[in-house]
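This is the structure I want to talk about, given as structure tokens.
All protein chains of the complex are present and in place, except for one that has been dropped.
All chains are identified by letter, namely A, B and C, in their written order; residue positions are counted from 1 within each chain.
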Amino acid sequence: MNAADFAIRTLGPATLPSPLLRGDPEASEHVMVEEGDAVLVDDSLREVRALLAAGRELPCLERAGPRHKLFFRPERVTLGVVTCGGLCPGLNNVLRSLVMTAVHHYGVRRILGFRYGYRGLVDPDGHVELTPQVVAEIHAQGGSILASSRGRQDTGQMLDGLQRLGVDVLFVIGGDGSMHGALDLATEIARRGLAIGVVGIPKTIDNDLCFMDQTFGFQTAMAKAVEAIDCAHREAQGAPNGIGLVKLMGRHSGFIACQATVASGRPNFTLVPEQPFRLEGAGGFLAALQRRLASRGSACVVVAEGAGQDLLSGNGNGTERDASGNVRLKDIGTYLAEKIHAHFAAQDIEINLKYIDPSYIIRSVPANAADAVFCSALGMHAVHAGLCGKTEMLVGVWHRHLVHVPIRQVIASRNVVDLGSTLWRSVLGATGQPPRMT
Amino acid sequence: MNAADFAIRTLGPATLPSPLLRGDPEASEHVMVEEGDAVLVDDSLREVRALLAAGRELPCLERAGPRHKLFFRPERVTLGVVTCGGLCPGLNNVLRSLVMTAVHHYGVRRILGFRYGYRGLVDPDGHVELTPQVVAEIHAQGGSILASSRGRQDTGQMLDGLQRLGVDVLFVIGGDGSMHGALDLATEIARRGLAIGVVGIPKTIDNDLCFMDQTFGFQTAMAKAVEAIDCAHREAQGAPNGIGLVKLMGRHSGFIACQATVASGRPNFTLVPEQPFRLEGAGGFLAALQRRLASRGSACVVVAEGAGQDLLSGNGNGTERDASGNVRLKDIGTYLAEKIHAHFAAQDIEINLKYIDPSYIIRSVPANAADAVFCSALGMHAVHAGLCGKTEMLVGVWHRHLVHVPIRQVIASRNVVDLGSTLWRSVLGATGQPPRMT
Amino acid sequence: MNAADFAIRTLGPATLPSPLLRGDPEASEHVMVEEGDAVLVDDSLREVRALLAAGRELPCLERAGPRHKLFFRPERVTLGVVTCGGLCPGLNNVLRSLVMTAVHHYGVRRILGFRYGYRGLVDPDGHVELTPQVVAEIHAQGGSILASSRGRQDTGQMLDGLQRLGVDVLFVIGGDGSMHGALDLATEIARRGLAIGVVGIPKTIDNDLCFMDQTFGFQTAMAKAVEAIDCAHREAQGAPNGIGLVKLMGRHSGFIACQATVASGRPNFTLVPEQPFRLEGAGGFLAALQRRLASRGSACVVVAEGAGQDLLSGNGNGTERDASGNVRLKDIGTYLAEKIHAHFAAQDIEINLKYIDPSYIIRSVPANAADAVFCSALGMHAVHAGLCGKTEMLVGVWHRHLVHVPIRQVIASRNVVDLGSTLWRSVLGATGQPPRMT
Partner (left out) sequence: MNAADFAIRTLGPATLPSPLLRGDPEASEHVMVEEGDAVLVDDSLREVRALLAAGRELPCLERAGPRHKLFFRPERVTLGVVTCGGLCPGLNNVLRSLVMTAVHHYGVRRILGFRYGYRGLVDPDGHVELTPQVVAEIHAQGGSILASSRGRQDTGQMLDGLQRLGVDVLFVIGGDGSMHGALDLATEIARRGLAIGVVGIPKTIDNDLCFMDQTFGFQTAMAKAVEAIDCAHREAQGAPNGIGLVKLMGRHSGFIACQATVASGRPNFTLVPEQPFRLEGAGGFLAALQRRLASRGSACVVVAEGAGQDLLSGNGNGTERDASGNVRLKDIGTYLAEKIHAHFAAQDIEINLKYIDPSYIIRSVPANAADAVFCSALGMHAVHAGLCGKTEMLVGVWHRHLVHVPIRQVIASRNVVDLGSTLWRSVLGATGQPPRMT
């Protein structure tokens, strides 16, 4: 990790005075971010001393916020915004904040929203005009008023679309894959020698992006997950040898499963991608589950969708195929349910398993209040960054500071649950499950 | 339907003064139900006139409520209570009300709660003592503190258990199947010449029992179903050709699906057991869905779990078997999802289908406020009935009156959505779906 | 109560075929209400027998619903709608249902919404056009998109406004006072010999209107009241001699206070307008409260705003005046709080009183799912009635049937909590308060 890795690219020198200084110069002055304002990537004393001792620079993240000088003249700029990938609570809040900030703070007059993700850039009819009137009430509803889509579009065609419409800054609200697309776009923009900014706002319901204390929508989704777990708990307690099994989102990172476990205090087992486990054997999950049932008469089990993928890999036995002829893998939730049924059936032990998969219920809801505040800040700071000419970067929040992070850094690695962290220890404490089931 | 069909059996003459008359005789007097108080089963003028013209008696339901005279001496009576079948919002509210009424209004000193449904009657250790302290806080939580189970137990053994414990009245909170069991128990009690009352409190999340304006917990479950539908709506709108498909409870009756459809105003198709439909063909569901997508770009579909069972009957092709070797039938939700995928794949039309099955999430939650009020009344009136010696009956609510109904009448038929009713017409209006897709 | 009192006026013979019969004649036929369809006002066997014995007619309410024949030609009709009085959960649901039914079921082309209650009728700019697009999303938000106002307008001027705009049917969503206004309007219409219908949809958050099993929005408001009570309960338990005091809506009828008491199971005292009480003396409220504190260490008290008005009448001692110089009467909530403080201070007993007045919080929220279903039915049936030429009536729900009731009957009396009812007995049981504190 070098200090240079965190430098933020700009489209050129910012020389235009910010309109934020009008009106209340004193207050505005106070809030302005100065060039060079930055916060340490690692704020532990030990690390700071080690770097200083080694004569190395302290890696820092540029602080986000309004600047004295802009690169774009707000009243002439055209902003574009697109939401990519799966839905996430707060998309509409970010859109609303972005539009409100651009129009009311800066006097921007033209904002285009692209429909259905990156498709909207290549589709001549794929955009709508966004105004304060259009976005005034949208934060009360889940989903995205722009809709979204998955998958890539041709980078050149996307850029053609942006040029055709005269877009000066594109705001991309999306996850890992979308940020790769945004990076390609920025590269192509540079190749064509254009001054179009690409500013990301990281979106992942799994909280698996780096340089984000927590991603927007995560809290809302986690709270809905707790509701599902509470139901599983009641179902488990409601029948002889009751087992409540809940599958939760979390492809590579088990944050939702872990935090929801700690919040509800109900689960007895929480299985996440970060901690492999075995099903069979004295040290395996099924034996542990059986011990729990024997001693307490019920069990609540949470499994992240990405957990135990190694168990599933050999599981497609070629008999089930989808419409395209691909072998369809069972998912870990139904797989676990089957294995549990089989395990106890083989011993002639009656169980009552209730399987709950809240699926999209946790992500299509409106953002809760805390996420709403967070989304508001993200949208606002993305506009600050975009009008200053920042590009190839996204707005992150690191140690409670809003910062700029190069897209390249964010997609270079993934945020996962650290098995040595307070969170995982809290999970082990809350569940009482064996630290290792292998 | 004869007037005699609604006569309520009693264990014998009620001769003991009710303690409710103590304390505030005037107020209590006012609230007492007199023998003969009854309400018409059919209150339409047309029907009343027809019966009168034919010289027939008007079928009536005995009014529930406290009586001047009791059959049992409260301070010596032992009450038993059991919750049977699947969980339902409000079970704990009914239990709490039953205990509070018996103890605080009547001075009952011994109430036994049987654990895990009818099993608790045959298991010597299958009961717990219920007191106001035990039940004071339980209404805030979902599930049943007694837990439940499905299935029958031997009637003779159940009665042996009741006799061993000296139970004078057994309150059965359960559905169709459990009421059959209660009826068998009452028959065996009569055969043995015992004076043990059997009082039912009807429980069905599907609202499919007769002589109940609405069953307890239904409103709560329906409200949770609306949340799932709202998510499906946002998911459908959030992707190109998005389809949100929600499966809801409703084995034989589509009340949850219908009311949740009207409440949310979102679904474009609502499929229920009462209205058969075809998938294929110009008049079928898939063609209608395709037309909807073509014109509006998204669709929200609700299906009750009991809908389209005829479509599924030939669907078990022998390849998938469960642990016991039984052919496993696909459920209508995943079946529909597959058929929709296949239909559009065959035409090379991209769709984005999001399948949501809230399953137990809608039934394990605490009762909402309205259900809480209703459950309180049910528990209270069950105690009134039991102490008066009423038996083989349950507490219903008919045209807003709390009434007694013979168990035999309630299980004789099933409450289903009338396709000529306001409710179904509201569904057709809200969805805009073709009245018939056959 | 005479049978003739319930006859419904019409503007004239309905001779035009209903478009509902198009499309699916068979299903539509099934759902049509026939002339003469009616339900008994009193469905108790005792009352029916008494009337028959006396040779009197059975009072009936005309059943609401679609008819074979209409008075107005839907595609040429102009409908008007106005929301009057205080906000109530579900106003937007009723508006949405009304518009959707008129347009989608009947093909109505012009619907005017009057802004700010009856003012919108006299203000030339006081109306907006309502279309399905305008109302599509409004049911998710509280309040009324038309806004409202209190107070009367000149009847002649209101009618001038309706005539100027060519309104054929005016739908009035409002309470007691607004229905008086609607009646005056209907009278003036008749005097001028016009064929303009006036159809009411009763609105009162207090549930104090007759011939309504329950008014829309009541359940939602009651559920919010429960939340406030639960907080008061926790506050009471959270401090030495803690008293949680909650004031709830209920000017003349204590339904919200009573049902919320039963639903929450928390209050130890519930004071309503229907049951007078004294503060002082051994039998009074303060002594009872003191006994409760002495024995249990905390108390939760609910008071309806209309309770104890006799105690307040002599209370304005002339020292406090508002800006206009009027003596300002204390409200019962703050009055009780002061009296409680003074009572215990006089005895040097420490108490910790927490006063909670949720006020408008319980009425400005969106309708819950059950109220949403109910509002949908009300709006739909109001349209059915209006297009048939029914006038001077409103849509009620009586013993679970949607019915027509003459406005005159509804405003003739007020629905109050019957002190001999199950509800009040449930309150006494839940609180354990003395039946009389006088």
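Here is the rule we use: a contact is a pair of C-beta atoms (placed from the backbone, for glycine too) under 8 Å apart; a residue touches a chain by one contact, two chains touch by 3 or more.
On a predicted model such as this, the values are computed, not experimentally measured, just so you know.
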Contacting the left-out chain in the complete assembly, out of C:H104, C:H180 or C:R234: C:R234
Sole contact to the chain not displayed, among A:T155, A:N241, A:Q259 or A:Q409: A:Q259
Option from A:R67, A:R119, A:H139 or A:R292 whose C-beta touches the chain left out: A:H139
Absent-chain interface as seen on chain B, which is shown: 137, 140-141
Residue ranges of chain A at the interface with the undisplayed chain: 23-24, 27, 30-31, 36-40, 43-46, 48, 52, 58, 60, 63, 65, 96, 100-101, 104-105, 139, 213, 219, 222-223, 225-226, 259-260, 262-265, 368-370, 372-373, 376-377, 380-381, 399-402, 419-422, 425-426, 429-430, 432, 435-436
Residue ranges of chain C at the interface with the undisplayed chain: 87, 116, 119, 141-144, 147-149, 227-228, 230-232, 234-235, 237-240, 242, 244, 319, 322-324, 341-342, 345, 352, 354-361, 363-365
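Rule of thumb we're sticking to: only the chains that are shown with their structure count from here on.
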Centroid distance [mean C-alpha coordinates] between chain C and chain B, Å: 29
Whole-Å separation of chain centres (CA-atom averages), chain A against chain B: 41
Between chain A and chain C, centroid-to-centroid distance (C-alpha), Å: 45
Contacts with 2+ other chains: residues of chain B: none
